[in-house]
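Taken from a larger complex, these chains appear in their original positions, while the remainder are omitted.
First chain written, first letter: the chains are A, B and C, and each begins at residue 1.
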Amino acid sequence: MAATPLLEVRGIDKSFGPVQVLHDVGMNVYPGEVTALVGDNGAGKSTLVKCVSGIYTMDAGTVTFDGEQVAIHSPRDAAALGIEVVYQDLALCDNLDIVQNMFLGRERVRGIVLDEPTMEQMASDTLASLSVRTVKSLRQLVASLSGGQRQTVAIAKAVLWNSRIVILDEPTAALGVAQTAQVLELVRRMADNGLGVVLISHNMNDVFAVSDRIVALYLGRTAAQVKTTDVTHSQIVELITSGRSGNLGLPPERPAAAGFIDITPPGAHA
Amino acid sequence: MTTAYSSPMRVAEPTVAGHLHDYWGRVRGGDIGSLPAILGLIVLCLIFGIARPTFFSAVNFANLFSQGAAVIFIAMGLVFVLLLGEIDLSAGFASGVCGAVMAILLTDQGWHWYSAIPVALATGLAIGFTLGFLVSKLGIPSFIVTLAGFLAFQGILLVLLSGGKNISVRDPFVLSLANNNMPAGLSWTLTAVAIIGYAAVQLVRFRGRAVRGLVTEPMGIVLARIAGLAALLVAAVAVLTQERSINPLIISVKGVPIVAPLIAVALIVWTFVLGRTTFGRHVYAVGGNKEAARRAGIAVDRIRISVFVIGSFMAAIGGIIAASRANSVDPNSGGSNVLLYAVGAAVIGGTSLFGGKGRVLDAVIGGAVIAVIDNGMGLMGFSAGQKFIFTGLILLLAASVDALSRRRAAATGNR
Amino acid sequence: DDGGSGTTGDGSVGKVGIILPDTASSQRWGSDDPKFLKAAFDAAGVPADIQNAQGDKSSFQTIADGMISSGVRVLMIVNLDSGTGKAVLDKAKKAGIATIDYDRLTLSGGADYYVSFDNVAVGKLQGEGLVKCLTDMRYAKPVVAELNGAPTDNNSTLFKQGYDSVLQPKFDSGEYVKGPDQSVPDWDNAQAGTMFEQMLTQSRDIKGVLAANDGLGNAVISVLKKNKLNGKVPVTGQDATVQGLQNILAGDQCMTVYKAIKQVADAAADLAISLAKGEKKTVSQSIKDPESGKDVPAVLISPKAIFKENVKDVVADGFVTKAQLCTGDFAKLCTENGV
C-alpha cells in the first residue's frame, strides 16, 4: 500500500542479563495497514513491543518514525510520537476505577479541576462501542473486573486517543465471541482511518481475517515479513514453529538458537 | 471513532432506599471507609468518659485540638508519602528542625513572624526535595534515606540549638497559633461559611452529573449528608464557644481553638488536591501500580519527589505548631514518639503502608484517635509503666474495633 | 506573690498534680520520687496525681492540660525544658493554680516555689570525687574521659558545668590530660558501652572516667572488665543506685552522688500540702531566675558524695535496703565495709 513505512525498526538487540531475547529484529509498520506480529510463546513479541514503546531500553538498533530517526526513552516519548500500546500484561491501576484508568496520564481538566462528568461520558461511549455489557458501574475499581472486562478497559484506554500507531498485544485473548468481533472490527476500522496498527495474536484466523502484512518472529529473530495475501495459513504456522517454510524464513543451518534449552518432546514440532 | 455510537446507558433512577440498600451491601461487603475508625474513636471516648467524667468537659474537648494538631499536620503530609508506598522516618525531626529555624529567627535574630514562618516552611520544602531527590533519582530505598535523615536532622537540631539549649518562642502571633481561640463571632461565621461551602460543592456536583444524565446519588442522601455535617459542626462550635475557663474570674477562655480551622483548611486543600486534581490522581496511580503509571506517561520521578516535598512541608507546619504549643524548641522537638504517632495516625485512619490507598481525612481521624488516647491517659493518673502498657492496649482495642468490623471484607474475598 | 491560690478558708483540701519528666535520665523519676511523694501525700491525706511525661514535651503538656481541667489546686512540675514548662505554668496560673518547680527551675516561669538539688553541685561532687580517686591511684598525668548525659537533657549540661569546673583547671595546668568527651543520646547505657569501648580503643591510656550517672558508669565498667581494667580506672556515677553502690563495694566504681530524694520529696510535698490546704508557707532560701532576674523562693537540698567508706550512709538513710544491696557475693563486701 503506502511506500514509506510510518514506523521502521531495524537491528534491535535486547538482553536481560545473560539472556539475549532479541537478535537483530526488524519490522515495518505502514499507515493504513494492519501488521500482524506473530510468533511462538516466548519468541519475543512483547519484548519487541516494549522496546518500541520505551519501556525497555534496547541494546542496539534504530527506530525510524515518519522517516526520521527517533530516540524513545520512555513511554512518554512514545506517546508524544502518537504511539499507543495495549500491553499483554495489562498494566491497570487496581486501586483506580474504570474511568480513572482509561484517562490515566491524560485527564481532562477544567481549570485545575478534573472534569469527571466529561471523562465518565467519554468512557461510557467508548466502552459501549466495545460490547461491554456486564459492567455494573463505570466507577467500579478495575480490581473487581473479570478478565475480559479488564482487557476491554485496556483496549478502550488505548483507542480513546487520536494516535498514529496503535499496537495491540494479544488484545482478544480473554474476550468473548461478540467482544472479539468488535475489537477486530475496530482494528480494521482504525487502519482504514489511516492509522498504523500492529496486532499480536496467536489466532491465525483472526490474523488472516484482519491483517495486511505479517511479521513472524522465531526465537527472537525476524523469520519473515510478508504480505498476508502472499502466504498461506500453514506457511505461517510453519514459520512460527520452526522459523522457516520453504524459501521463506531463517537460513536452515542455524542451530536451535544458542542459550535456549530445547525441552520440547520429540515430534511436537509437527 | 467513538462518536459513531450514541450513548446508550440506561441510567437507573436514583432512590434513597436503593442507595441505602447499596450502602448496606457495601458495609456488609467490607467497603466501609472510615466508619470503623470512627467507631473505634467512639468506643475510646466512651471508655474514657466513663472512667473520668472530666473527659467530656468543654475544656477537655478544646484541649484535644491543640494536643493533636502537630501530629495531625505531620500525618497529613505522611499520607502522601505512604500513598506512594514510601516512608518518611525523618518527618518528626524535620518538623523539629523547621520549628527550630523559626524559633532561632524569631528569638535570636529578632525577625518578624511573617518572615520567619516562610523561611521555616521553605526549610521544609528544601528537606523534602532533598529526600525525594535521593529516593527517586539515586534509587536508594526511602526507608534508608529517611533513616539517614532521621539521624542527620537530629544532629542538625542539636547543632542549631548549640548542643542542647532550649530556645523560647515569645512572638505573640506564633504563640497564638496553638494556644488561643477565635472569638465566638468569628467561630460562628467560619462555621456558617464551611457549611454553606460544603452544601454548594455537593449541590453543584450533583447538578453537574444530573444535567449530563450520569448516575447520581439520590438527592435525599446528598441533603442528609449536608445536614449531618452542619449538625456536627454546630454542636462542636456550640460546646467550644461556652466559657470553659477553670477560673473565669481571672481569664475568660472560650471560642474555637485557632488550630481547628487551620486543620480544616489543610484537610480541605489536600483533599481537593488528592481527589480533584491531576496531580492527586497521579499520586494514587503511582502508588497503585508504578509500572502502569509509567506506561501511562506519568512522570513517576516527579510525583515521588513531590510527595516528599509535601510530606516535609506539612512536617514544617507541624513543627511550627508544636513550637507554638510548647512556647519553645528544644533538641528533642519532633523526637520521641512524634514520628511513630504520625505514621500510626495515618495507618489507624485507614491509609495503607503499601501505597495506593488512603485519604487525608485518615490522618485527621487517626490523629484524633491518638490524641484521645493521649488525652484520656493523661486523665487516668497511671504510673509511667502502666501508662505505656494501657496506651498500647487501648490502641490495640481501637484497632480491633476497626479490624473486626472489616472482617466480612475478608469473608467475601473482597480484600 | 500573686494570689489566685489564696486561702480558701473553707478548710477543704485540693488535689495536687505532679508531672515528672521521664524514666531514662535517672531511675529516680520512675521509682524513687513517685514512691516518696506518694507516701508523703498519703500520710497527709491529700489526693495526688503523679504522672510521668516519658521525655515527651507534647505529652507533658497534655498531662498538664488534663490536670488543670480536672481541677487540681497545686501543680508541681519537673520541666522537660523551660519553654514547655513556662507554657504549663502560665496556663496553670491563669486557672488560679499554685505552682512548684521541682528539681529543675523553669526559667521565667515564675513558679511559687523551687525545690531541688543543686545540679551544678552534683557535677562538682563528681569532679571532686574523681580527683580524689585518681589521687589515691597516684597516676601521673592521667588521661580522663568524660561520658556526659543526653545531649538533649538540660541537666546533663548542668552536671557537666559542675564537673568541668573542677577538671578543666587540671587539664589547663597539665596535671591531667583531657581525653575523649562525648554525650550519650537518651542516656542509653547500651550506646554508652559502645562509645566507651571506642574511646578506649582510640586512646588506650585512659586512666579515669567521669560518667554522668551510675547507669553510664556501669556501661563503662562492663567494658573495663572485658579488659580487666576494672578497679584500675576510677569511674564516677550519680543516683546511688543499687547497681552503682555494688560497683563501689566491688571496687569497680570510685564514687556516686547520693541525692537524698526522700528529703526533697518530703520538702516539696510539705509545700504542696500546705498550698492544697490553702495555706502559704514561707521558706528561707531563694534562687535568682537568671532569665527574668526575679527571686524564686526555694528549698535547696545538698547532694552527698558516696565512696566505699560511706556506702553505709545510704542504707542507713533507707534509700536502699540492706537486702537489696547485700545479695550474693556482696554480703561479704557489705560486712567488710560496715553496711
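By definition in this document, a contact is a pair of C-beta atoms (placed from the backbone, for glycine too) under 8 Å apart; a residue touches a chain by one contact, two chains touch by 3 or more.
In this text the structure is predicted, and so the values were computed from the model without any measurement.
Engineer: Since only one copy of each chain type is displayed here, what is the full stoichiometry of the complex, written as a formula using these labels?
Structural biologist: Stoichiometry (whole structure file, shown labels): A x2, B x2, C x1.
Simple rule for what comes next: only the chains that are shown with their structure count from here on.
Engineer: I need the common contact partners of chain A and chain C, sorted by label.
Structural biologist: Shared contacts of chain A and chain C: B.
Engineer: Using only alpha carbons, which chain's centroid is the nearest to the whole structure's centroid?
Structural biologist: Chain nearest the centroid of all protein C-alpha atoms: B.
Engineer: Hey, which chain ends up farthest from chain C, C-alpha centres compared?
Structural biologist: A
Engineer: Using mean CA coordinates as chain centres, what's the chain A-chain C distance in Å?
Structural biologist: Inter-chain centre distance comes to 74 Å.
Engineer: Distance between chain B and chain C based on Cα centroids, please, to the nearest Å.
Structural biologist: 39
Engineer: Residues of chain B that contact two or more other chains, please.
Structural biologist: none
Engineer: Residues touching two or more other chains, restricted to chain A: which are they?
Structural biologist: None at all.
Engineer: Which of the residues in chain C come into contact with chain B in the complex?
Structural biologist: That would be residues 4, 20, 23, 29-30, 34, 49-52, 54-59, 61-63, 65-71, 80-84, 86-87, 90, 94-97, 107-108, 151-154, 156-157 of chain C.
Engineer: List the residues on chain B that touch chain A in their complex, please.
Structural biologist: 1-5, 7-9, 208-209, 212, 214-215, 276-278, 281-282, 284-285, 287-289, 291-299, 356-357, 414
Engineer: For the complex, give me every residue of chain A touching chain B.
Structural biologist: 53, 55, 74-76, 79, 85, 87, 91-96, 100, 104-107, 109, 112-114, 117, 120-122, 124-126, 128-129, 137, 139, 144, 159-160, 186, 189-190, 193
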